[in-house]
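Have a look at the structure below, then the notes.
A single protein chain has been omitted; all remaining protein chains appear in their positions.
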Amino acid sequence: MRPSGRALDQLRDVKITRNFTKHAEGSVLVEVGDTKVICNASVENKVPPFLRGQGQGWVTAEYGMLPRSTGSRMIREAAKGKQGGRTVEISRLIGRSLRAAVDLEALGENSITIDCDVIQADGGTRCASITGACVALADAINSMIEAGTLKASPLKYMIAAVSVGVYEGQAILDLDYPEDSNAETDLNVIMADNGGFVEIQGTAEGEPFQPEELTAMLDLAKKGLAEITEIQKQSLAN
Amino acid sequence: MRPSGRALDQLRDVKITRNFTKHAEGSVLVEVGDTKVICNASVENKVPPFLRGQGQGWVTAEYGMLPRSTGSRMIREAAKGKQGGRTVEISRLIGRSLRAAVDLEALGENSITIDCDVIQADGGTRCASITGACVALADAINSMIEAGTLKASPLKYMIAAVSVGVYEGQAILDLDYPEDSNAETDLNVIMADNGGFVEIQGTAEGEPFQPEELTAMLDLAKKGLAEITEIQKQSLAN
Amino acid sequence: MRPSGRALDQLRDVKITRNFTKHAEGSVLVEVGDTKVICNASVENKVPPFLRGQGQGWVTAEYGMLPRSTGSRMIREAAKGKQGGRTVEISRLIGRSLRAAVDLEALGENSITIDCDVIQADGGTRCASITGACVALADAINSMIEAGTLKASPLKYMIAAVSVGVYEGQAILDLDYPEDSNAETDLNVIMADNGGFVEIQGTAEGEPFQPEELTAMLDLAKKGLAEITEIQKQSLAN
Amino acid sequence: MRPSGRALDQLRDVKITRNFTKHAEGSVLVEVGDTKVICNASVENKVPPFLRGQGQGWVTAEYGMLPRSTGSRMIREAAKGKQGGRTVEISRLIGRSLRAAVDLEALGENSITIDCDVIQADGGTRCASITGACVALADAINSMIEAGTLKASPLKYMIAAVSVGVYEGQAILDLDYPEDSNAETDLNVIMADNGGFVEIQGTAEGEPFQPEELTAMLDLAKKGLAEITEIQKQSLAN
Amino acid sequence: MRPSGRALDQLRDVKITRNFTKHAEGSVLVEVGDTKVICNASVENKVPPFLRGQGQGWVTAEYGMLPRSTGSRMIREAAKGKQGGRTVEISRLIGRSLRAAVDLEALGENSITIDCDVIQADGGTRCASITGACVALADAINSMIEAGTLKASPLKYMIAAVSVGVYEGQAILDLDYPEDSNAETDLNVIMADNGGFVEIQGTAEGEPFQPEELTAMLDLAKKGLAEITEIQKQSLAN
Partner (left out) sequence: MRPSGRALDQLRDVKITRNFTKHAEGSVLVEVGDTKVICNASVENKVPPFLRGQGQGWVTAEYGMLPRSTGSRMIREAAKGKQGGRTVEISRLIGRSLRAAVDLEALGENSITIDCDVIQADGGTRCASITGACVALADAINSMIEAGTLKASPLKYMIAAVSVGVYEGQAILDLDYPEDSNAETDLNVIMADNGGFVEIQGTAEGEPFQPEELTAMLDLAKKGLAEITEIQKQSLAN
């Protein structure tokens, strides 16, 4: 019934490759089906001006898409001289979500920036970015511990993200691009591995959605995120 | 217990003044406590390039804050040459929410742009903007009917927005600035008057929030939005 | 004979509302007929880089128009990423005029920025802005005296502005939009309450104007500005 | 008594070199003392979008300064990505003044853009620009007549500009940079050769200036502009 | 003797992976040692405005680096709102080189844009980009032939690029980052497979270089480019 042929509660294959590039303190290629995102975490021993001298650190993120990561070529934002609204919105979402996972005071006056660059898009790029970014963040923090910059990890939770939606009246898990384009409702759910919500963002694409649809979608998200978090943890255990 | 002294489920005073300025097809001053936003709806007999020739209309929104609408002066975005990420994010939210209220095909090849300019901020400016914008939108549509541009109203629902949050462990309704600054969770809920959700956006400011907190917040939002929708309708009835 | 039906030397109604918004140190809504401008004065305990360490203060202004303050919607300058030439020119005029009213050394190393935001335009917005801004400036200075930042007021003069023009061969006072659009000459006059000129800017819209027309216009401006200054002073006396 | 040693009513040497560069339809190097400006007029057989199909032409101007035209190097505006407020203001003044000299309907659907680039600055660059630009404009119009694009000249007047000021209590003509930096009042006067004013812009740099000072300055401007206009005409006669 | 331990005339390992991403008409991952670049070629059935109606096509390129493709994180150009000079210069070089390989008239009114995005940098990114881009271009052209848009290939040559330099007085081939940082001279050579030069760009980093050094470097480049071209052709043959 789904265009993808998957069961209503079935994730796409999720694959996490650590140490994908050699320079970043944490570097992850995350693949969720055909969606592929490079997540590079960079550590800097300084904080933004508004935090100077406050004894705490900062975690932020930037999101981008290669111009031909999509079906038709998009204008390169650097050439255009301006990031689009969607890009800005997603960058803020990723950064906010990751900050919820970290004890910023325990991080000390250090910054971690996670760059999420989509090299191939097939729906769910913001959720894949968060899932991959959290692993890159964990690696970057580990590198700080190894380097003696930190004594203990300030990472409070693993977080992961998945999209759920209502498609032809049914709640479905982890929408790919053809499903996302036709969904009536789209809900991005970011959860911590303690079972709490870090962020939820739901949008009625067609008609307003009802509370029971919200409940059904949140249940699917919970199931999917448990699986994704497991994959994150196995990846970090290797 | 709340800094504002209000009951947990008590809205601030909501006041809607129509025909606030003289040029716009719909012009509303919305006041939610000390938060004040001018919402001007402008009708244009054309659509953006990506919609040309498709027999449908467009509704969009732009949000801005006067530089001294806040406690300390912010840099004027026009002078800086760039809208901040928060501004872009809120503009997109307002536009998306209003489009959910309108049958774009029934609107014909016309555009309605709603400018929401905050002249005084005290928390909840994005929600107040949506609440006021929907009334301005209704007035703009009525002006199109009076002008003979439209025969029937393409407005499917009245929509309204309110923020709810968790403050010192309790769910509270309609956070003002001091409450918002200290809330553990912040959830913006936009509902249609048929009881469906148009958009929900929840963020854990501190610890991840639990499903039962989400339920409590959504219940408060539902109560508050029923009251706000009633105020919108009375305003339009005058 | 004037489109407005006013006598040649008759001002529109001028109304000044102080404390219009709650955050700014000086906040004025100035109404000149249907032209309405919010003038917010913000005090900061610092000066721009080029003045640091020179023992003097700074007064500057920024002007803007809400996108639908006018008959048809203008593109939002913040969204466009650039202030138009007219905006820049008027901002500079307001700032320069206000600086002429203030003893910058007596202001100490403090800055006052006056934001003039037009919420409804019907001609004469730059003059209304200056008239309102001077009252907001006076209030901001008074707040500094009350706060103990200043011992005495550095305000040397009250200044006010009005436009005069030549319309169908006659000099007229305080042009509204329909008059301004058809005037042969447009002259903005900013005077101090000692009877001196702070700034005059005259433009031949059609044919060059003759010295006797200039004299007639300046006489009208002098009369009008005496009335406006009186309204400013009464407003501040309340 | 003047820093320059000139009489109160004495202009600097004014020199106009036509055909200064080879590509432009009108190309003038204007020298007013040590102030040197290249004024190039470019003809294009089209009009800006807002004038299309209205059977009239357009005249506009752009002003710029070479980075080291001044005593210390200024940042190159093209590199900065933004024209300064002063640049925008002067560009608008030059364009507005030149349009007053031309019958835009008689120009047909053609545009003339005059670029005024200051290669050496010593005060009075905006006035020198206007004086030189009008000669370049005349040459460009003549080239259109020679090319058969126009049958008769749409140039209604020659216009010229000069600054006057009050320096140590005395009205003086044609201020150079040291005089301008210390003047109490600065007034730019643009006149047509029929004796009418095209634009006047006066600013009190120190104290407000009195009507009798205005009169004295305008008298000096009238004398100086008669001399400058004569130089323009002799230049065009060669 | 080289930091890399390679012989003076030894290339790094060059690896070309075609069909690296799924959307682009040509998609190549090129690896030259630790330098890795994604080259995506996008076909569009239109030409830039300056070529419309001239019966020819266009080939252009854009270059970018992921923020953490380098040893320390660079600011994201899209966020900065401006491409750096180096980025612009390299984009132009790649586009110019590729256009030399294509018969633009035979391409018809179609455009091919090649995006070269560096995911890991270790010296020679511009040369690797050209080498990879030419393979992606060949694939894109083949897709046009398969789609029936073109009947024959407009690709006149395969082109490839390599850097050569003078390091401690010796000419060396294919500099990696540590070598490049310490080279006395850096020369980028782009050749066609007919043995002609498409572009040469040589820069004295320290002292001016002598004609005999140029000759030695060009000889090395010729040898290296023969090997690289062979790898390109084998890749396309698979």
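A, B, C, D and E are the chain letters, set down in written order, and residue numbers restart from 1 in every chain.
The rule we apply is simple: a contact is a pair of C-beta atoms (placed from the backbone, for glycine too) under 8 Å apart; a residue touches a chain by one contact, two chains touch by 3 or more.
Everything numeric here is computed off the predicted structure, so don't read it as measured data.
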- request: Give me the visible chains that the unshown chain touches, in label order.
  value: D, E
Query: Considering the whole complex, which of D:Q10, D:Q56 or D:T113 touches the chain not shown?
result: D:T113
Residue of E:V14, E:A136, E:M191 or E:A216 touching the missing chain in the full complex: E:M191
Message: Which candidate, E:L8, E:L51, E:A204 or E:L236, sits in contact with the chain we can't see?
response: E:A204
Query: In the complete complex, which positions of chain E touch the hidden chain?
result: 82, 85-86, 88-89, 91-92, 96, 100, 157, 191-192, 194-204, 207-211, 214, 218
Field: Positions on chain D where the hidden chain makes contact
entry: 21-24, 27, 34, 36, 38, 40, 42, 44, 62, 64, 66-73, 76-83, 87, 113, 115, 117, 119-121
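Note that only the chains that are shown with their structure count from here on.
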- line: Taking shared numbers over all numbers used, above half giving same and below half different, the chain A and chain E interface sides are same
- line: Rotating chain B onto its identical copy chain C by a Cα superposition takes an angle, to the nearest 5 degrees, of 180
Multi-chain contact residues (two or more partners), chain D: 82
Query: All pairs of touching chains?
result: A-B, A-E, B-C, C-D
